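This part shows chain A:
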Amino acid sequence: MKKILFVCSLVLLVSVFFVGCQKDTGVIKIGVAGPHTGDLASYGIPTVKAAELVVADWNANGGVLGKKIELVVEDDVCDPKVAPDVATKLIGEGVVGIVGHICSGATEAALGIYLDSSIPVISPSATNPPLTKSGAYPNFFRTIAPDDAQAILEVDFVLNTLGKTRIAVLHDKQSYGKGLAEFAKSFIEQSSNGEVVLFEGIQADAVDYSAVINKVENAGADAIIYGGYHPEASKLVSQIKEKGINIAFISDDGVKDDTFIEVAGSAAEGVYASGPNDTTQDPIAVKARENHVAKYSEEPGAFFYNAYAATQALLTAIANAESTDYEAITSALTSNYVDTTLGSISFDENGDAIGVGFSMFQVQNGVYVEIK
Partner candidate 1 sequence: MNVQYLLNLLMSGLTKGSIYALIALGYTMVYGIIKLINFAHGEIYMIGAFTALIFASLLHYMGVNMILILVISMAFAVVFASGYGIIMEKIAYKPLRDAPRLSALISAIGMSLFLQNYVLIIQTERFLPFPRLIPDFPFLAPIQSFISSRQIVILAVTLVVMVFLSILIKFTKIGKAMRATSQDKTMSLLVGINVNKVVSVTFLIGSATAAIGGVLIATYMGQINYKIGFLAGIKAFVAAVLGGIGSIPGAVLGSFILGLTESLGTGYISSDYEDVFAFLFLILILTFRPSGILGKPETQKV
Partner candidate 2 sequence: MAAVLDVQNLTMDFGGLRAVNDVSLSVQEGQIVSLIGPNGAGKTTFFNCVTGVYNPTRGAIHICPPGKKQQKINGMKPNRITERGLGRTFQNIRLFQNMTVLENVMIGRHSRLNAGILGAILRGPSTKKEEYQVKEDSYRILEKIGLTVFANELAKNLPYGAQRRLEIARALATDPFLLLLDEPAAGMNPQETQDLIRLILTLRDTEQLTVFLIEHDMSLVMSLSENIFVVDYGSLIAQGSPDEIKQNQRVIKAYLGEVVDA
């Protein structure tokens, strides 16, 4: 009895391996990869939803190249060790393009594999500049501006709009925050009217930041540029307020999140953050949001519009190229403009989206307001 059970489970295990080998040519498959479980799931799930909405839309109108579109969704938990396995799995499934991945690290780990198999990748959220600028990944495109664009906007805003000169640059030691902070630091150093009085990494998840706040105060800074996400930012601004220190706080897209205002409460008032241009009034974006609310009965989450635009761009490129051939798709992506939730966009030779940029926002009366 036991032996039979053992053999059965072995057969089952082996058969599981074989799943995913068969290729179906009746449909066009698009891969969607990102974190769908774990801590960062809230960054990955909206992309899946966006892709589903776009694909449903296209399929209702006859699909692309006369075939139905099918999504293959895979979870990479934002781990660079897992991402290559996910990439090989998607390739095995026969996808012709990828929407994703979400985190820069995982994206980069997977990109080489896609490149080897000539598969175009459009990420809605991987902002690490070298992904496009190094020129190593001609198959990579993104519908979000790279970090340096954000940093230069923040620095310009602090120095020239706010007129601050002594800047403390803080970051959370993680890829996104530290990368941004390093760009901000070098831009300030290149400018003539500002100096970096402090450059420090803070420990994410720590219980208390008063020591580093003391240090900022002691350095005589009149503004803080913070690179990182909202949980640490709200602890920072709360403790700054509690100490009664008056200092401008400028941060990034990771902080331009309503949770930040909710958590930091009154301490969030007056905080500046850069974020993608507000295109939510764009008719396509309005419709996308309506579809989302209708289907999931909640507001869209992080990178939803970027992911929506990425899926639109990929499908349009396939349609324009009239083929699923790699060369044809990439050249279609760079040569045509396409109307998306982010406005009318195209891609430059590096793969960055033309027409996608950042603006500054400020918390006023409990909401983020764009500063024109």
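Candidate selection criterion: all candidates are chains of the complex that A comes from, given by their letters.
Keep in mind that, in the parts below, a contact is a pair of C-beta atoms (placed from the backbone, for glycine too) under 8 Å apart; a residue touches a chain by one contact, two chains touch by 3 or more; residues count from 1.
This is a predicted model, so every value here is computed, not measured.
Chemist: Scan 1 or 2 and return whichever one touches chain A in the complex.
Modeler: 1
Chemist: Under the stated contact criterion, what part of chain A meets candidate 1 in this complex?
Modeler: By the definition above, chain A touches candidate 1 via 39, 41-42, 173, 200-203, 205-208, 210-215, 217-218, 230-231, 234-235, 238, 242-245, 259, 262-265, 267.
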